[in-house]
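Take a look at the structure set out below.
Note that one protein chain of the assembly has been removed; the remaining protein chains are unaltered in position.
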Amino acid sequence: MGTEEVVLMKGIVKVYPGGVVANRGVDFDLRRGEIHALLGENGAGKTTLMKILAGCLRPDEGEIYVKGRKVDIRSPRDAMNLGIGMVHQHFTLIPNLTVAENIILGMSDLPHLLNLEEAKERIRELSESVGLKVDPEAKIDQLSAGEKQRVEILRLLYRNADVLIFDEPTSILAVPEVEALFETLRSMVEQGKSVVFVTHKMWEALSISDRITVMRKGRVVARVKPEEVDDKELVALVVGERVAPTRVERAKPKETAEEILRVENLRVEGDRGGLAVKGVSFTVHEGEIFGIAGIEGNGQKELVEAITGLRPVKSGRILFIGQDITGRSVSELIEMGMAYIPEERIERGVAADLPVVDNSALKRFWVNPFSERGIIKGEVLRKFCSKIVETFKVKCPGIDIPVRYLSGGNIQRLIVGRELSMNARLVVAENPTAGLDVKSTNFVREMLIRLRDGGAAILLVSTDLDEILELSDVIGVMYDGRMVAIRPAGQMTAQEIGTYMLGGEVVGR
Amino acid sequence: MPIEMAIDLMRAAVRVMTPLLLAGAGEILVERCGILNLGLEGIMLLGAFSGFIVTYYTGSPWIGVLAAILVGMAANAIFGFMTVSLALDQVVTGLALTLMASGATFYLYRAIFGWYTSPVPPHVTTVIRETPIPLLSSIPVIGPVLFNQTAFTYAALLSIPLLYFVLARTRVGLEITASGEDPQVADYLGVDVVRLRYLTLLAEGALGGVAGALLSISQYNMFLDNMTAGRGFIVIAMIILGRWDPLKMTLGTLLFAFADSLQLRIQASGLLTLAWFPYQFALMLPYLLTLIALVIVGRGVKGPASLGKPYKRLR
Partner (left out) sequence: MGDSVDGGESLMALRLSRVLGSLIAIGLALLTASLFIGLAGANPVRAYYYMFVKGAFGNSVTAVETLVRATPILLVSLGLAVAFTARVWNIGAEGQLYMGGLVAAWVGLSLGGLPSSVGLTVMLLSSALAGAAWALIPAVLRAKYEINEIFTTVIMNYIALYLVSYFLTGPLRDPVSQFPESPTLPQSLWMPRLVQGVRLHLGILVAILVITPIVHFLREKTTFGFRLKLVGANPEAARYSGTDIGSIVVLSMLISGLLAGLAGGIEVSAIQHKMRMELSPGYGFTGIAVALLGNLNAVGVLLASIFMGAVINGSYTMHRMAHIPVGMAYLIQGLVIVFAVASEPISERIFRKEVVESAD
């Protein structure tokens, strides 16, 4: 393949309205027929840079050249017309439209009168020719995560994009699916297309790419070839001068640990009817982190919501410190000592328009000493909040300002601080570090371990396998609403867990 | 003769339904695009007022309708600026605009006509006449009911299948649906959500303006304070009942229109002399029926996923 540059970005600067400088003069180039990995930890500015290229964001400074020509990309449509397409980190699909409708939506050369039959036919042909099978008439909400991603890729190909951007595409996939995706990517570059592969996982960058651009804190810190670096060098480049994450020493698990949570043959319905949790049983003890691995959408969310009282139980039982809590109200569970760090931080974890102080007391305000006979004690609340802000290093200009002025990482610190300050017997943590920078990630993990060592039981649900492996004492794997494997940590390899996550059987067990 | 009374009643119902259909078509358009416009009541009121005033002074109901269209579009442009460009709360903005329309028309009417000097309020004399459609209008029953109406009724009746077609079969319909479901995604895929929202709002402004004007210059021939009497809200309720489907919404508006025509007839007929049926209950009938319909079929209805949520494009 030649070395012709299809994309050249020069001196890109992007400041978000809140004042966050996400890109501080970034240069980036993409050559025809290469897979170019854009590597960096969460918050490094990778997504921002690629959204600029795809026309979703406008840069504050900088120039972009596509195929040698200086361009001004004002909208996704402009990018599309230049042959640039992006598969975003989160699905950009409309759930209750069909695959075909999703694929043609927004195309600039669409006739005013839709010809869906023709589009379906073309999609069928295209999907055969590149080996990405999907039914163009299916509604998106009936598809699995892998299928949805295929729709996204087909959409780019349907639009004849030749610069394909993939933003963390493996985060929703299990190991074997990742292999298949890599195959697809390789076959696409063979056809002369060029690929940007955005990731925060080193091994992915090393195994798929022809070149790697490393970003840190909004800047490019290195351009390397995978064969020219080793893991250690790359780690140093990605995380910088900082010391690499330290593993926290953990206390030995107690021999006679009390059982905190017992789930018995639990069945829970999903949002669209039908069972999402299909008979799950497990126990979590004090001083234990029970990690649930699994690809997003295999019933973890519904399981967590049933345990925390947010979703009705269809059948089965949940016991918490020996009491049957099936069907109890959320407030009772909170009062019994159940903490919950939800995955949806802004949507569920905080009321963004309310001040920091109110949000810090979300789980406590109605109990003594925060209030008495229905009257809130403002001073107690403020002291409590100040303590959380200090202990958990929440950066905020004042505890009376609405939470929406805080950055994502600080909102998560506030939530974690709140949930861990309630002397909980059980902490349910759902992807507690997703989207956080390394510092915050380590902080949250340390806190969880410290709590565990203090005798709390922790139910950790994470789609990040590394996190599960690093933190758990016991690992369970969920697939299709079932707990397909439960084993003490160390008795399952990552490969085995990955196989279970896909519903496979591990031979020899 | 009962059959003639029935035909007359149905014909009146279709006429009363006309403004509801037009306003409803406009509101469906913006709601499918993700905007809840509670200013519709105000738009209709402004349309009723401007249509009346201009007709009163020019003597031409057509110019009056044109004025109502322009005023409706202008009002919705303000609504668009506040909710689309400034991303303000749609519920609050809509209510504010409705209150504003109510206050503005209340004042302007008095500013223009002063205090009543005669017991007969100012009214328009040149009304929009029926345009019977040749041949079709002579079909028994259906003819007089559907084909001996004003041009606006024909337009309203045609607008429903047209709207259905646009939403289901055209590119702009697909883009509207996508913007109402997930504006961020639609935007990322190349749909100009902001432009689309403004366009649908302008269309609604025009339709709502006409709808209001029909009340003042075609049905009552005069302007009365708050003469829309909640119809803007009722239309939106009917859209909810019809699950944002133009055809089902039509059934809902027909229910209201039928009840409204019926109560007028009850009042006009001698039934009123029967002491056991106070006219207030007749007047209440359309509202009561709408409420009952809401209770029966309006439970837990989910609209377009992003309906009412502000969307601010980040660029």
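Chains here go by letter, A and B, matching the order in which they are written, and residues are numbered from 1 within each.
Following the convention adopted for this analysis, a contact is a pair of C-beta atoms (placed from the backbone, for glycine too) under 8 Å apart; a residue touches a chain by one contact, two chains touch by 3 or more.
Note that this is a predicted model, so its numbers are computed, not measured.
Asks: Identify the residue among B:M5, B:V91, B:I139 or B:L162 that touches the chain left out of the display.
Replies: Looking across B:M5, B:V91, B:I139 or B:L162, the contact with the absent chain belongs to B:V91.
Asks: Sort through A:S331, A:N423 or A:Q495 and give me the one touching the missing partner chain.
Replies: Checking each option in A:S331, A:N423 or A:Q495, the one touching the absent chain turns out to be A:S331.
Asks: Just to verify: which one of B:W62, B:F106 or B:Y164 makes contact with the chain not shown?
Replies: Of the listed residues, the one touching the omitted chain is B:F106.
Asks: For chain B, which residues reach the chain that was dropped from this view?
Replies: Within chain B, the residues touching the omitted chain are 38, 78, 82, 86, 88-89, 91-93, 95-97, 99-104, 106-111, 114, 229-230, 233-234, 236-237, 240, 278, 280-281, 283-284, 287-288, 290-291, 294-295, 298-301.
Asks: Hey, which chain A residues sit against the chain that's not shown?
Replies: Residues in contact with the chain left out: 19, 308, 310, 329-334, 340, 342, 344, 347-355, 358, 362-363, 365-366, 371, 374-376, 378, 385-386, 389-390, 395-402, 405.
Quick note on the criterion: only the chains that are shown with their structure count from here on.
Asks: Between chain A and chain B, what is the separation of their C-alpha centroids in Å?
Replies: Centre-to-centre distance between chain A and chain B: 45 Å.
Asks: So in the complex, which bits of chain A are touching chain B?
Replies: Residues in contact with chain B: 16-17, 54, 56-58, 75-77, 80, 86, 88, 92-97, 101, 104-108, 110-114.
Asks: Over in the complex, which chain B residues touch chain A? Could you list them?
Replies: My answer: residues 169-175, 177-178, 181-182, 184-192, 305, 314-315.
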